[in-house]
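Mind looking over this structure? Questions follow.
Let's turn to subunit A:
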Amino acid sequence: MSFQEGIALLIVGVAAGFIFRKFYLQYLALPLSNFFLRKGKVALAMRVRASAKKSGCSDDCSCD
Partner candidate 1 sequence: MTSPRCRLGEMSAGMSGVIVNTSGPIELRRRLLEMGLLEGSVVTLVHEAPFGGDPIAVRVRGALLALRRNEANLIEVSRENEGEK
Partner candidate 2 sequence: MSDIHFSPRLALAGNPNCGKTALFNSLTGGRQKVGNYPGVTVEKKEGIILRDDGVVVRILDLPGTYSLDAKTPDEMIARDVLMGKVEGEDRPDVILAVADANSLERNLGLVLEMKALGYPIVLALNMMDLAHERGAEIDLTVLSSELGIPVFPTVAIKKEGVATLLTQAIEAAKGNPGQNPVSIEWHPPTIKEVQDRFKRVDEILLASVKKSARPLIWSEKLDRIVLHPVWGSVILVTVLAVVFQAIFIWATAPADLIKDGIEALGNFVGSAMGPGPLNSLLVDGVIKGVGSVLVFLPQILLLFFFLLLLEDTGYMARAAFLMDRVMGKVGLHGRAFIPLLSSFACAIPGIMATRTIENKRDRLTTILVAPLMTCSARLPVYSLLIAAFIPNSSVWGPIRLQGLVMLLLYFGGAAAALGMAWIFKRTLLKGAKPPLMLELPTYKIPSWRSILYGLRERAWIFIRRAGTVILAITIILWFVASYPKAPEGASEPPIHYSYAGRVGHAIEPVLKPLGFDWRIGIAFIPGFAAREVMISALATVYSIEGKDDEATAGALTDVLKSQWSVATALSLMVWYILACQCLSTLAVTRRETNSWRWPAFMLAYMTVLAYGASFITYSVARMMGLG
(Lines give C-alpha, C1' and ligand atoms only; values in the text may rest on other atoms or scores of the structure.)
Protein backbone atom coordinates (compact mmCIF):
# COMPACT_ATOMS: atom_id res chain seq x y z
CA MET A 1 0.00 0.00 0.00
CA SER A 2 1.41 3.38 -0.98
CA PHE A 3 1.69 6.35 1.34
CA GLN A 4 -1.10 8.17 -0.55
CA GLU A 5 -3.38 5.19 -0.25
CA GLY A 6 -2.74 4.92 3.48
CA ILE A 7 -3.72 8.54 4.09
CA ALA A 8 -6.75 8.22 1.81
CA LEU A 9 -8.05 5.16 3.64
CA LEU A 10 -7.47 6.88 6.97
CA ILE A 11 -9.66 9.78 5.84
CA VAL A 12 -12.32 7.32 4.69
CA GLY A 13 -12.22 5.69 8.11
CA VAL A 14 -12.73 9.01 9.90
CA ALA A 15 -15.64 9.90 7.59
CA ALA A 16 -17.28 6.52 8.17
CA GLY A 17 -16.93 6.96 11.92
CA PHE A 18 -18.47 10.41 11.73
CA ILE A 19 -21.47 9.21 9.75
CA PHE A 20 -22.02 6.23 11.98
CA ARG A 21 -21.86 8.37 15.13
CA LYS A 22 -24.31 10.85 13.67
CA PHE A 23 -26.69 8.13 12.60
CA TYR A 24 -26.44 6.51 16.02
CA LEU A 25 -27.12 9.72 17.95
CA GLN A 26 -29.96 10.78 15.72
CA TYR A 27 -31.82 7.57 15.12
CA LEU A 28 -30.57 4.79 17.39
CA ALA A 29 -29.63 6.23 20.78
CA LEU A 30 -33.12 7.07 21.98
CA PRO A 31 -34.84 3.82 20.97
CA LEU A 32 -31.86 1.96 22.43
CA SER A 33 -32.21 3.84 25.70
CA ASN A 34 -35.91 3.02 25.83
CA PHE A 35 -35.08 -0.61 25.15
CA PHE A 36 -32.68 -0.72 28.11
CA LEU A 37 -35.25 1.05 30.23
CA ARG A 38 -37.82 -1.62 29.50
CA LYS A 39 -35.23 -4.26 30.35
CA GLY A 40 -34.81 -2.59 33.71
CA LYS A 41 -31.23 -1.46 33.17
CA VAL A 42 -31.83 2.09 34.25
CA ALA A 43 -28.22 3.23 34.70
CA LEU A 44 -27.29 2.05 31.22
CA ALA A 45 -30.41 3.63 29.76
CA MET A 46 -29.60 6.97 31.35
CA ARG A 47 -26.07 6.89 29.99
CA VAL A 48 -27.25 6.18 26.47
CA ARG A 49 -29.90 8.87 26.72
CA ALA A 50 -27.38 11.42 27.97
CA SER A 51 -25.21 10.80 24.92
CA ALA A 52 -28.21 11.25 22.65
CA LYS A 53 -29.01 14.60 24.22
CA LYS A 54 -25.43 15.76 23.90
CA SER A 55 -25.71 15.78 20.14
CA GLY A 56 -28.00 18.75 20.67
CA CYS A 57 -29.53 17.99 17.34
CA SER A 58 -33.11 17.73 16.40
CA ASP A 59 -34.28 16.39 13.08
CA ASP A 60 -34.89 19.84 11.83
CA CYS A 61 -32.92 20.99 8.85
CA SER A 62 -30.90 23.36 10.97
CA CYS A 63 -28.85 20.54 12.28
CA ASP A 64 -27.37 18.13 9.84
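Here are a few things to note about the model shown:
Just so it is clear, contacts are C-beta pairs under 8 Å (C-beta built on N, C-alpha and C of every residue); 3 or more make two chains touch, one makes a residue touch a chain; residues count from 1.
How these were chosen: all candidates are chains of the complex that A comes from, given by their letters.
These figures come from a predicted structure and were not determined experimentally.
Interface record for this complex: partner of subunit A among candidates 1 or 2 is 2, by the touch criterion. Those residues of subunit A that touch candidate 2 in the complex are listed here as 2, 4-5, 7-9, 11-12, 15-16, 18-19, 22, 26-27, 56, 58-64.
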